[in-house]
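Omission of a single protein chain aside, the complex is shown with its protein chains in their original locations.
Chain naming follows the written order as A and B, and within any one chain the residues start at number 1.
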Amino acid sequence: MAIGASQRRVLYGLNVGVSVVLATVVLVLAVYFSGRFRTQIDMTGEARLNSLSERTVKLVSGLDQNVTITGLYAVLSEYQNFAQKRADRVRDLLDLYESDGRGKVTANLVDPMKNPAKLNDLIQRLSAKSKYAEEAAPHKAALEKFPALNDRLAAMVSEHTDRFAGLEQTNPALAAVREYNIVRLNFDDIKRRAQRSGETIKNSLEKVEIPLYGRSVQVAREHLTAVRRTLAGIQGWFAGGARQVPNIQPDALAFFDEAGSAITSVLEEVDVFLNETQDLKPVKIEEFYDKLKRAAGDAVIVVEAENEARLLSLNDVWPFRTDRSAPPAPDNDPRDFAGEQAISSALLQLTRKDRTAVVFVYFGGLSPIRSIPQMNPMMQQRIPPAPYEALDALLKKQDFLTEDWDVKTTKTPPVVEDAARTIYVVLSPQPPRQPNAMMPSPEGRITAADKKLVTDAVEASGLAVFLAGWAPPTSPMLPIPGTYEYAEYLRDTWGVDVQYKHLALEFTAAENPDLWVPAGRNRNPVYIGVGASGPIHFTDHEITQPLRGLRAVFSTVAPLRIVEGDEKPANVTVEVVAAVEETSDVWAFDNLQLVQSDLAQKRGTRPREGDIRAPFPVAVTATDESNKRRVAIFASESFAADAITQASAFEMRSRGLVMYAAYPANSDLFVNTLHWLTGDADRISVGPRRGNVALLDGLKDDWKVPYYRGIMVGAGPLLALIVGGVVWMMRRR
Amino acid sequence: MRNTAAIMQRELLSLFCSPVAYIVLMGFLIATGVIAWVTSAFEPGAPATLRTVFTGTMFVLVIFVPAISMRTISEEYRSGTFESLMTAPVSDFQLVLGKYLATMVFYLIMIAGTLVYPIMMMIFGSPSLGVAFSGYLGLIAVGSAFMAVGIFASSLTRNQIVAWILGTIPLVLLVLFGQFFVQFFEGRLRSFFQSLNIVRRFDQFNRGLISSEDVVFFLGVTVLFLFLAVKVVESRRWR
Partner (left out) sequence: MIEVKNLSKFYGHVRAVDNISFTVAEGDVVGFLGPNGAGKTTTIRILTCYQPATSGSATVAGHDVFKESLKVRTEVGYLPENVPLYPEMRTREYLRFRGKLRGLDRPEREAAIARVTERCWLGDVIDRPIGQLSKGYRQRIGLADALLHNPRVLILDEPTVGLDPAQIRETRALIRELANEHTVMLSSHNLAEVEATCRKLVIINRGAIVAAGTPDELRQRITGGSKLIAELRGPNEQVAAGIRELNGVSDVHTEAREGWTRVTITSAKDLRESIYTMSTQKGWPLRELRREVATLEDFFVKIVAAAREETVTPKV
């Protein structure tokens, strides 16, 4: 069929148009889907600087609300050693969040010095969030009364000050009285203070980006508290000492009476104000405001959800290096980058609805997680911190709700509000020994009924961590072995036998052949290390997978035995988390005194009949398939105690004394166990990332550098010029 | 296939015979050298990384890549050789592909000129070779997409200078405004602009992250613009 040119043009033009549109659509879809099902290769190798961990990717890609992450990192000048590097690293990380967020995450790095407008926007945005919008309402209401009160105070003071001159004329003796002069000075001072506080408050309500109600309340309270104390003193002198002044005239006495009652009535109002404002908490948004204002010096990252926000300080994002086993950073940065952990934790806290309660179960004595508040600062005696206080703080940071339960005094498990589930951390009923010998030692054994309370609670929630371990003799003098009260329960219900009578130690060859002495002259001999530093190794369990390579330690270990055969409870699967590897250096003995006497007399000991030789597990998890209950059992009672997790060590390095966490994996092991119990194995924490920034350290700063640089810049163009010239010559003929 | 190879060879021969090629080559290397100098990438104790150099290089490419591609097709139009080429049994696709491959070979040689930086860095430090590799991969990906845009521009006009301008303008827009617009938007619109943000995509490569999304993006842009160029060349047959 013959077609005309115009028809042909329309036909072919349409064809081309359609195919171009199709090609574009295909491209868009290809890019979209390759983003959805992204695979990526991280060429930074082991450091994996460019990959978010799986748990973060899962968290970020499953967000149910829009999230904005703003890094405020100022790079003032090159004398701030690591500022540029830190800003770059954070920018990269924020990029990763944004690209994995698929439109849900907006991430920006802002230099607050160069871009103050953005900082201001951020502050306004934060103060508009629903969680903070009404927060300052009580402060605001209280403050409305303050100007009148302050004015009244000032008026009262100045009115009386005016009358002092007349008083002195009729009572010349007054001028010589020291107290009288102090009163005069104080009145002047109060007047000035009233004026100054009024101005300060006015300024902090009007002259800054957001009205600082909380700060103003604080200023008002400080001012009024000081005034109150002063006025009360003055009032006391008017009522007492003033009347003893020799030659005192009646007009002065009348003045004292009148002033005293004026003070009383003002103080009544002051008390009302102070009482009303007593329970007002600092306003969160103002805290943010302060930190953001300081962001130029102390970099922060702001993580915003729709209604709430979290501020991450430089210390959260760049904690000081704690891991000794890692080589020092090539650029000598004393801080590690833990940005992902910090941001992801913040995101979790902001977006997670179902939180987990962690209940520390103990029997008698002091709370393992809460110190007694320092009631009276005058009391010189130091009250020791609770043994799990730092762990408690860490758990709170990880968005757990923590609670303690003294079975001895409280017969019902605590109910934690907002918690979707509860994990019981069951401490040995023989509570950890209080470091302070002055404190009363807990007494009495746990009763069977109380034990049942605990096990029932565990059964009900289905999630528990048992901190078992060697039970020390009840008396240092007599070989009466202690007991681990839950041993029977764990064996019968979970198929794990805690051999609490045996203490496992690591030995090393003594001078005398065939004899051993406890290993670790400098270390605590009851510690058995993990990994390169010790004979315990982590298995491939979900809990320990991310921890390999980090140092950990187990103290006062009692071997575990997994019950096999007929005694094994049905439906229970036991998996090993950590075990002492097969070695002749570790065994567990049940007669401490015998070993002690061996060591004292023969300068060495050897395993005996009945001792438990390595290998044996020291940490296991048990899962009851039938009703989805899980427990974790650790054969070391104190492995997560602050005494170990917070232990630090020092080392001399070229740049001086360096402090680091001695056992960085211990607290991670505990937290990961909690995540595993709740089924959030993917949220198991990651360690800080280390950018192995290679430096041009082979390049010395000398006269050669300009030449090298010249070669770098000049060699290429010169070569191009020469080759071009040669080719041109050759092609002419 | 043979035709593509023949066109590629001929184009390369012409490229390397013309002084313009060497001027472009020199200009590019001087530009990257100046960037390396100015950003103090090669200072005692500086990080052994090419990242800052490469980031600057990408902006240089906006100017230099269209300069390589500007003559490919428009020169054929202008000199009339297009007629003898298109009356030989050569398909439009082979023509465009041959031109693209030739300019990419030239581009690779140009990029290879910057290898002197990682080599110097390897002498005086131990830069991450993986990151350097992915940085180069990024340069190739970006260059390929730019080249396709440049060839498309070249297919539109018989004037080389016009072709260069037509090639540079969209690249400048894409590079500067992709980055610029992103700041003003949130949510879906932002992720749309982010997906066009070449600077960010290149930066992914530059810091050692080879992501399927970025590879697909740059390959896709390359294919799309080569396809458009083919359609433009082809349109002569039915217009």
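Basically, a residue touches a chain if its C-beta (ideal position, glycine included) is under 8 Å from a C-beta of that chain, and two chains touch if they have at least 3 such contacts.
All figures in this text were calculated on a predicted structure; none of them were measured in a lab.
Peer 1: Hey, which of B:Ala88, B:Ala112, B:Leu129 or B:Ile161 is the one touching the hidden chain?
Peer 2: B:Ala88
Peer 1: Of the residues B:Ser14, B:Ser126 or B:Ser212, which one touches the chain left out of the display?
Peer 2: B:Ser14
Peer 1: When the complex is taken as a whole, what residues of chain B touch the one chain not shown?
Peer 2: 2-3, 5-7, 9-10, 13-14, 17-18, 79-91, 236-239
Peer 1: For the chain that got dropped from the picture, name the residues of chain A it touches.
Peer 2: Output for chain A: 2, 4-5, 8, 731-733.
Basically, only the chains that are shown with their structure count from here on.
Peer 1: Roughly how far is chain A from chain B, centre to centre by C-alpha average, rounded to an integer in Å?
Peer 2: The computed centroid separation for chain A versus chain B comes out at 47 Å.
Peer 1: Which chain B residues qualify as touching chain A in the complex?
Peer 2: Those in contact with chain A are residues 16-17, 19, 21-23, 25-26, 29-30, 32-34, 36-37, 42-49, 113-114, 116-117, 120-121, 123-128, 130-131, 133-134, 183, 186-188, 190-191, 194-195, 200, 203-204, 207-213, 215-217, 220-221, 223-224, 227-228, 231, 234-235, 238-239.
Peer 1: State the interface residues of chain A toward chain B in the complex, per the touch definition above.
Peer 2: For chain A paired with chain B, touching residues are 8-9, 12, 16, 19-20, 23-24, 27, 30-31, 34-35, 37-45, 49-51, 66, 68, 85, 92, 95, 98-99, 102-104, 106, 108, 331, 692-701, 705, 708-709, 711-717, 719-721, 723-724, 727-728, 731.
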